[in-house]
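Some notes on the structure that comes next.
Here the complex is missing a single protein chain, while all its other protein chains stay put.
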């Protein structure tokens, strides 16, 4: 779903989240694609500014939950009713009410796995290395900095992009490049 | 990179668990296919194979006792007092007999002590020796052929028909059900009825 | 501006702040992250010494138990369960407050949760770890405990899914897994922050490993927000289901005093009750030690005391109903259990201690003075913890020790091993908690920053638009 990742990025730091969101929106209106924002906490209006479609995590969660539900019911019925039916205290072999707790728990568990792995998958995590980490200043992105990255073909002059970003209020602009999966 | 680490995250535990499950089913754990050396080189190939001695000649309690019985030295000597009575192979047997010392055979088919297997009922209901013990007449040293796991027991107790054979072939090493499937099934049904087989899967059938 | 906000009451009902208003992102970093880089103080080491000594008791107790068998405990015939299951239920119950604070309050957009949720989640995780120890250890042959899991064995035998113990296995392992995921997902941005504010290569590598490469990208946040909310959404019914299932251990059986349909809600309420009390017990000294007064404000404490009061009343209602039904049904066995055995029997002392701690104590929180006095609430929270432990003791031990046939009635008394293991799990919990405080931000930094921003917006708006908007960031505030 992500735009093609290029090899170089122009990174621009903004002073406040609002400035970042504004800059992103304007850059996108200017036609820049594949941009990304970086912030220590979610930006209000950030997703809209980047023009991201609704997240698919809920669907993955639903899928996981349903898988858990079916798995649990099938597992319990097969094991206790079909494969080795035993007279347990005179209870019916198919004691569906007794299957409920595990069915519920497995649904939750599978849904949670769906969410977690869905999150990782959609975010392409784990990703221990990223070229952006090459920039020492960029480290502030997770603590107090608000950054915007604009993809940029390697080797071309990035001055134009830089200028545009500075015009939008970037306090710091730099270019990083590297290999990215 | 990210795909690889994600795949590892899922694959490593899956392989570990799968490997463990496979391992416990392997002969490493079940003790199958491991010929056991005995204090005396007794060869079933010769006795059961060449000489065609009926299993019950030596394992005489198999039809009336839970245990098939390990023959006492007297049983060995009942023949070997006459034949091969000077053979160096049998020195130990003679020594044991005259010293009145039992021969400490090594157990091959060793069920856990909480499993109460009864030979008499199985033999009485048409389960042949070879069904569980395999072609003993082809073994230089006896080895365990079946897994002897509980699920192996259960397989037969849930569907005993394929393991039944006519009473006269109980000890036969070579008997095989008719090749024709329908015929084999008909025979199995007939035997099942004749023997009045009630194979049970209640726990106390084997665990007491 | 900060001063103004401080001076202006945001809400006549809720005059105090959720975040001391003089903070910005950088100062929050200092407050919340820097303790990770600081060398721990003497107090920390002293506490760690105490908790690891207690942990040593656990090791001794567990080793001895495994070597000799659980006969070294006081359990007997008829009291087959005692400290083992008491502690199990108690720890699970404590764990529940964490999930509740994180998940339910998140769903209800209760902003005041942000500064305590990390803390509470960690508590959940460690408490569930302590709890999980007991079901394993309480079995006669723990080395076969894996038989409770459905796996294709060569036996051809399966677990028995009608048993609440198998439900427990699923519930507790699901709970532990989901709690861990929830905690971890919440922690990822902070781990990234730690990575990026680390001072050495090693620190950077380690925190980098756990941060999974988080960059705070807009795309990450895009999925993250919904994932976190969904996990919270899942955790909420989960937390209710877990203690419901734990209560099934008793409710599904047919002992007088166990066989009651009120058990699930009453257990869940009890769990929240004890869990919040434990949060208070821990957070009061922790915020002092870590200097977190600015983010874990008196208002947090007061809100939690209100929850304690509410759940305490539910628990009291549970007791009342149990006794009422025992009388109303005129069931001989139930009647004996509630009116003779528990109230006047050999464990009457524990019973009345339970009533005092669980029914009387929370009522002091009707008074604002008590709700806001740190020493009073701290003592009260400890009383509630004791009371809830007594409750499990009463439920388990009295019902078992005198059930249907008077001929088999017997007394239970714990041994030193029982006590060592109990104290040992407190040590385990404490040790894990201290390590958590040291190595991980105890407060969800990114969330506090976000909250702080929102509060600023709100305060700003308030300055211009009046009281309605001022409610933003307070207890009654809805979606932003």
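Just so it is clear, A, B and C label the chains in written order, and each chain counts residues from 1 on its own.
Keep in mind that, in the parts below, contacts are C-beta pairs under 8 Å (C-beta built on N, C-alpha and C of every residue); 3 or more make two chains touch, one makes a residue touch a chain.
By definition in this document, contacts and distances are computed from a predicted model.
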Fill in the blank from the handout: Matching the hidden chain's UniProt record against "Multiple resistance and pH regulation protein F", "4Fe-4S dicluster domain-containing protein", "Urea ABC transporter permease subunit UrtB" or "NADH-quinone oxidoreductase subunit J" returns "4Fe-4S dicluster domain-containing protein"
Practice task
May I ask you to name the displayed chains that the omitted chain touches in the full complex?
Solution key: A, B, C
Exercise for the section: Kindly state which of the options C:80, C:285 or C:349 is in contact with the chain not pictured. Expected result: C:80
Exercise for the section: For the chain that's not shown, point to the residue among B:40, B:79 or B:121 touching it. Expected result: B:121
Exercise for the section: Would you write out the residues of chain A that touch the absent chain, in ascending order? Expected result: 84, 86-92, 98
Exercise for the section: List the residues of chain B that touch the chain left out of this view. Expected result: 20-21, 24-25, 29-31, 61, 63-74, 96-97, 100-107, 110-116, 118, 120-121, 124-125, 148-150, 196, 198, 200, 202-205, 207-208
Completion exercise
Contact residues on chain C toward the hidden chain run 66, 68-81, 138-148, 153-155, 157-160, 162-166, 169, 249, 252-255, 330, 332-333, 336, 400, 402-412
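Rule of thumb we're sticking to: only the chains that are shown with their structure count from here on.
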Practice task
Average the CA atoms of each chain to get its centre, and name the chain whose centre is farthest from that of chain C.
Solution key: B
Exercise for the section: Using mean Cα positions, find the chain sitting nearest the overall protein centre. Expected result: C
Handout entry: Intercentroid distance (Cα basis), chain B paired with chain A, Å
Key = 59
Completion exercise
Chain-centre distance (mean CA atoms) for chain B and chain C, in whole Å, is 56
Exercise for the section: Compute the distance, rounded to whole Å, between the mean C-alpha positions of chain A and chain C. Expected result: 29
Completion exercise
Residues in chain B with touches to at least two other chains are numbered 2, 154
Exercise for the section: Could you list the positions in chain C whose residues touch two or more of the other chains? Expected result: 156-157, 213
Handout entry: Of chain C, residues touching chain B in the complex
Key = 151-157, 213
Problem - Residues of chain B that touch chain C when the two form their complex - result: 2, 17, 21, 24-25, 147, 149-152, 154
Problem - chain C partner contacts - residues on chain A that touch it in the complex - result: 2, 17, 24, 36-43, 46-47, 49-50, 52, 55, 57-58, 61, 75-76, 79-80, 83-84, 86, 88-89, 91, 95, 98-99, 101-102, 104-106, 108-109, 111-113, 115-116, 118-120, 122-123, 125-130, 132-133, 139-144
